[in-house]
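Of the protein chains in this complex, all but one are displayed in their positions.
Each chain carries a letter (A, B and C) given by its place in the written order, and its residues are counted from 1.
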Amino acid sequence: MLSSHQTKIRVRYRDVDRMGVVYHANYLDYFEWARSDWIRAIWKSYRDLEDSGIFMVVTEASLKFIRPAQFDEELVVTANLTDWGSSRIVFNYIITRQASEVPICTGSTTLCFVNTAGRPMRMPEHLKALIVSE
Amino acid sequence: MLSSHQTKIRVRYRDVDRMGVVYHANYLDYFEWARSDWIRAIWKSYRDLEDSGIFMVVTEASLKFIRPAQFDEELVVTANLTDWGSSRIVFNYIITRQASEVPICTGSTTLCFVNTAGRPMRMPEHLKALIVSE
Amino acid sequence: MLSSHQTKIRVRYRDVDRMGVVYHANYLDYFEWARSDWIRAIWKSYRDLEDSGIFMVVTEASLKFIRPAQFDEELVVTANLTDWGSSRIVFNYIITRQASEVPICTGSTTLCFVNTAGRPMRMPEHLKALIVSE
Partner (left out) sequence: MLSSHQTKIRVRYRDVDRMGVVYHANYLDYFEWARSDWIRAIWKSYRDLEDSGIFMVVTEASLKFIRPAQFDEELVVTANLTDWGSSRIVFNYIITRQASEVPICTGSTTLCFVNTAGRPMRMPEHLKALIVSE
């Protein structure tokens, strides 16, 4: 089974726009927070990964903005690893309020593993083993 | 013919991440800058539109991150209005370096017209006339 | 005794710049997170305060950037309410790593209470009572 992770996020004042709701581009950040927390939880900090010369670059993203979220709300970002290939992984995301299954934002990102030269590389074996074993 | 607009953007220090390239979520901002400049150029400031009770809410977005852009580069965002319905419009975007047609990022956003209560409303007649006449 | 509050912050990928350290302007955001958490802890959400027509506007800020903070580090922001007048409050801040007293960033902000028209107003009595009683 592939991997899943939940991250709680408090909507910050900065994140909210003139309409009083989360500015749409911030949801890509929230997705990234969930990925960072996911890799730290199952393996190690993404910072250590980058420091060892392995980068996960977002190559595609799509989002649906379904309901507005307000300043100071606590959101839950669920990241589900839904697909992977030799040098890429795909996550789907659902953002809801706590104790609610009503979606606020859903989306998907494809990430490619690249080396310090920016060239695609194979997913680290250790990470692949972790994903497959889960 | 539908509408098209170009906006020049200087990549700011804030926009660049630990890899030295534009952080992916910022491209959604760049798309928004092009839309703001487009509506000001063909009609009036989006601020005036909001102040008159008409909001354009992003309901869907998709992006492809093709090549990295560096700090201090000058980018060109081309926004093309590619489709519209009674209460929504769709833009496609291509971001390139100046004097280059090689894409850095491409994408699409769907926007819905909503009133102050957040309810969908018809596109303003004046804007529709402008779009159709172009 | 005046009020004090601690907030834990995980440095996010977005917060880090080309040098690999927290971009300096983000510390003003971190200060704001600590204030939001402080007022929610002692009274109610700052969102409810704004929704009742009371705004806390930053009128002055000063910061010293002492040591760099890295991506994915956990920081502690300590906000100390150090002074208040009829329509303003002053906070000092110290940001450290967890389990460390070595400062990363220190600073101060002055905030003014204003009404929906943007005019200065007296600090709400209830908040004053909370501050004095602490």
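We adopt the following convention: a residue touches a chain if its C-beta (ideal position, glycine included) is under 8 Å from a C-beta of that chain, and two chains touch if they have at least 3 such contacts.
What you see is a predicted model, and the numbers here were worked out from it, not measured in a lab.
**Q** Which one touches the absent chain: C:Ser3, C:Asn26, C:Asn80 or C:Thr96?
**A** C:Asn26
**Q** Across the whole complex, list the residues on chain A that are touched by the chain not included here.
**A** Counting only chain A, the missing chain is touched by 13-14, 16-18, 20, 23, 25, 71.
**Q** Identify the residues of chain B touching the omitted chain, counting contacts across the whole complex.
**A** 12-14, 29, 32-33, 36, 40, 45-47, 70-72
**Q** For chain C, which residues touch the unseen chain?
**A** 18-19, 24-26, 28-29, 32, 50, 55, 57-65, 68, 118
By definition in this document, only the chains that are shown with their structure count from here on.
**Q** How many Å are there between the centre of chain A and the centre of chain B, using C-alpha atoms for each centre?
**A** 24
**Q** Check each residue of chain B and list the ones that touch at least two other chains.
**A** Expected reply: 18, 25.
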